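Worksheet for the structure shown next.
Excluded from the complex is one protein chain; the other protein chains are retained at their positions.
Chain IDs A, B, C and D follow the sequence of writing; residue 1 opens each chain.
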Amino acid sequence: MKVAKVSGTVVSTISFPFFDSKRLLICDLINARGEVDGYTIAVDVVDAGVGETVLVLDEGNSSRQIFGVDTGPIRATVVGIVDDADFGDFSLQGP
Amino acid sequence: MKVAKVSGTVVSTISFPFFDSKRLLICDLINARGEVDGYTIAVDVVDAGVGETVLVLDEGNSSRQIFGVDTGPIRATVVGIVDDADFGDFSLQGP
Amino acid sequence: MKVAKVSGTVVSTISFPFFDSKRLLICDLINARGEVDGYTIAVDVVDAGVGETVLVLDEGNSSRQIFGVDTGPIRATVVGIVDDADFGDFSLQGP
Amino acid sequence: MKVAKVSGTVVSTISFPFFDSKRLLICDLINARGEVDGYTIAVDVVDAGVGETVLVLDEGNSSRQIFGVDTGPIRATVVGIVDDADFGDFSLQGP
Partner (left out) sequence: MKVAKVSGTVVSTISFPFFDSKRLLICDLINARGEVDGYTIAVDVVDAGVGETVLVLDEGNSSRQIFGVDTGPIRATVVGIVDDADFGDFSLQGP
């Protein structure tokens, strides 16, 4: 998993029922120095908002488990809102 | 998933029935600053054209689900055309 | 697997029973020159503390095996505390 | 998938029947600017020669499908010889 900050959203026409009424979040990945370092687009499961610090789990089988499906086309999921992430040299607090 | 811009196509003789009449798109991956950062070749499922902004899902099991096969040799798929991708600092609009 | 140093912990509200009473460790990955190079957040299974040198196994199926579950949403696990890691040019010793 | 140029071969004693009489190709990965950017060693399935431009599929389940095995120890396969790869700014032609 990675700590990320939600920077925005994607609206896209994806014609697979799995994506119906699911939000796609652009998650800026935070590196060990607290900087943004890449991003991934993850499906939201915790109702995270733009600007929030979240945990992203980037594995298809894990993500399918979370949505309770055997076969959905999904790889990355926002699984949690971070209350506190202590990296040693710095830390990030949630709301 | 990643946001990408279709930059071109690949024509290749692949002797597996799965690839018959499927288009292979060269997808330039867009990073969190809006720059091109690497590419992947993905199978098209949304009839995307060169220059279009798309969503690329890069996981084999997900891609096989999308094509409804248990065992196709495929990893990355263009799953959607982006209507709007809001990265916070910039945004990309679709057609 | 990678050698890593535990730099901190993450507290996050994840509403999946799998994560109940599991510790999430921020693991700074050590590269072949002994420098920190990226991190991953892994579930602890060996009661590792901050500052300890550990082995991180970053594969979902492996991690699910370790926890004895078929379907948990997990990718990376701290599987061992390093007693001695000899990289040739340098080495790291455990406690 | 990635576009690659076959730069050489590997001869190695691998004592698994799967690898008997299979050729291992060193494939220089071509990035979106036409430069070599990393490599992977892939099993040949199209009789590609050194210097040829090929498509590399880097996923174990896909590769196992291609060889018609459920359990072979294989991750990357050269699945096609590129006739034409149009990256927008440049293109690569096959033989």
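What we mean here is this: a contact is a pair of C-beta atoms (placed from the backbone, for glycine too) under 8 Å apart; a residue touches a chain by one contact, two chains touch by 3 or more.
Quick caveat: nothing in here was measured; it's all calculated off a predicted structure.
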Given C:6, C:41 or C:55, the one touching the chain that is not displayed
C:55
Contacts of chain C with the missing chain: which residues?
1-3, 31-32, 46, 55, 57-59, 61-63, 65-66, 77, 79-89, 91, 94
Absent chain, residues of chain D that touch it
7-16, 19, 24, 26, 28, 36, 38-42, 50, 60-61, 71-76
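One rule holds for everything that comes next: only the chains that are shown with their structure count from here on.
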If you average the Cα atoms of chain C and of chain D to get two centres, how far apart are those centres in Å?
32
Considering chain A alone, which of its residues make contact with at least two other chains?
61
